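See below for the structure under consideration.
Complex shown without one protein chain; remaining protein chains in place.
As written, the chains take the letters A and B, and residue 1 is the first residue of each chain.
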C-alpha cells in the first residue's frame, strides 16, 4: 500500500489544472505589505483575488467567493471587524485558511489568533515561532499532530522542511529555497495559494499540502534563474504561471 | 476627411511628450493593492503621483494636482470621505477620472459609483461587468454611446478590444495582450495613465483614448519579452518609460 502522500505531486497537478479551469474567487483579508504580491501569485495560477476589508461590503465579496484567506498581518480594529463578518459568511459554506502572521510578536494578536482557531478554519499555515505562540506548546511533530486533531483542522508548518498534518495523515515537503525567506510576503502568498487549492479540492489536507508543494517547487525553479531576492519575486510568479505536472512530478521531495 | 481617431497614435505621442515635459501631478485615491504599481506606471511616463487619503490633508494635495483618479477598490468609510473632499476640490478646476473597480460584486459600491457619475467625471474607465452594474444596461456599443452622451463623460470600456466614446466620437483599440489580465492592478494603472493624459490634454476623449492606447501597446511590447505575468509587470513599466512615437505609430490598431 502506498502512503497517500506519495500521490501528492499528481494531486497537486490536478488541483492546479482545476484552478486554471474554474478560476475560483479567493477573498483575501491580508496585510497591506502582502496584498500586491499575494494578488499576483493568485492571478498567476488562474485564481481571482479580491481584497476589500470594508465592513459595508466584505459580506457581499465573501458571499461570492470560493475560499477565504484570513491573514493577521497589520492587524487592527477595522480588520478584526472585517474578519468577523467574513468568517460568518464563510462558515459552513466555503473553506477558510488562517495565517497568524507574527503572533509571536504581540500577545493581543496571539489571543485573537486563538479565538479564530475556535471558529474552525479548514487549515492554518504558520512558522514554528507562530505555532508556539498559538498552541503554547513546542512545534514538534507529535504536538502538531495532536493540535490538528484536537481542533479538527490542517496544520501546515512551513520552514526549511514543511510539515502538513490533519491529525491523521502527515506530509513532509523538502522543496523550497533559502532565498524565499528574503522576499516579503512569501509565506502570505503560500497561504493564499493553499486557499485557492481549498477552493477546488474538498480534501483539506491534500489541498493545503498542494499549495505548499506548488510554492516550494516554483521557488526552486525561480531560484535557479534569480540573481537575488528581487528577481526571485518576479521569477516565482512566472514559475507559478507555467507550473505543470512535469515539473511537479520531477521535483517533488515529499515524504 | 479622416476620422478623428485616425490621428490617435500621433496625438498619443504628443500627449506622452507633454507629460514628460510638464511632469503633471496626479493625485490617486486608489486601493492599497494597486498603489505601488500605479505609482510606478505614472513615474515611468514622467507624471508625479501622490496617494494620501487622509481627510486632513487630501484637500491640499488635490489643490496642487493637475488631475485626480478616483478608484473604488478597497472601498471604505475613510475612502468615501476622502473622495468627497477630493472631488469637491477638483470640480471645475482639474479633470478627474472614475474607475469603479468591482462594483459588480457589491451593491453598496455600485450605488456609490452611480452617485459619483452624477458629479461629472471627465472619464470613466471600466470593464463590461462593471459597466452593466453601473448603467443597469448591457455593455453594447449603442448603450455605451448613449450613456456617455447622457452623462456628458467619456466611457472607456476595456477588454480584449477597448472602446472609448464620448457619445459622439468612438475609438476602438485592438492593442494589448491576454497576459495583462494576470497582473493585479493593470486596469487601475491604465486609469491612472488616462488621468495623467487628462492632465495635459483638454480634449477628454482624446486624452482617455491615449492612455488606453499607450498601455495596450506597452503591454504588447512587454509580452514579447516576458516569461509570465511577473516579468510582464516589470517589462510594462520599462516599456512605458521608453514608449515613443515610433512604436505608437507602428503598432497602433485603432479603428
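Methods note: a contact is a pair of C-beta atoms (placed from the backbone, for glycine too) under 8 Å apart; a residue touches a chain by one contact, two chains touch by 3 or more.
Owing to the predicted nature of the structure, the values given are computational and were not obtained by experimental measurement.
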| query | Among B:103, B:207 or B:236, which one is in touch with the chain left out? | reply | B:236
| Of B:11, B:40, B:127 or B:175, the residue in touch with the unshown chain | B:40
| said: Touching residues of chain B against the unshown chain: what are they? | reply: 32, 35-36, 39-40, 43-44, 49-57, 60-61, 64, 78, 233-242
| query | Footprint of the hidden chain on chain A, which residues? | reply | 31-34, 36-37, 73-77, 79, 102, 105-109, 181-185, 226-231, 233-234
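Heads up, the rule we're going with is that only the chains that are shown with their structure count from here on.
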| note | Rounded to the nearest Å, the gap separating the Cα centres of chain A and chain B is 33
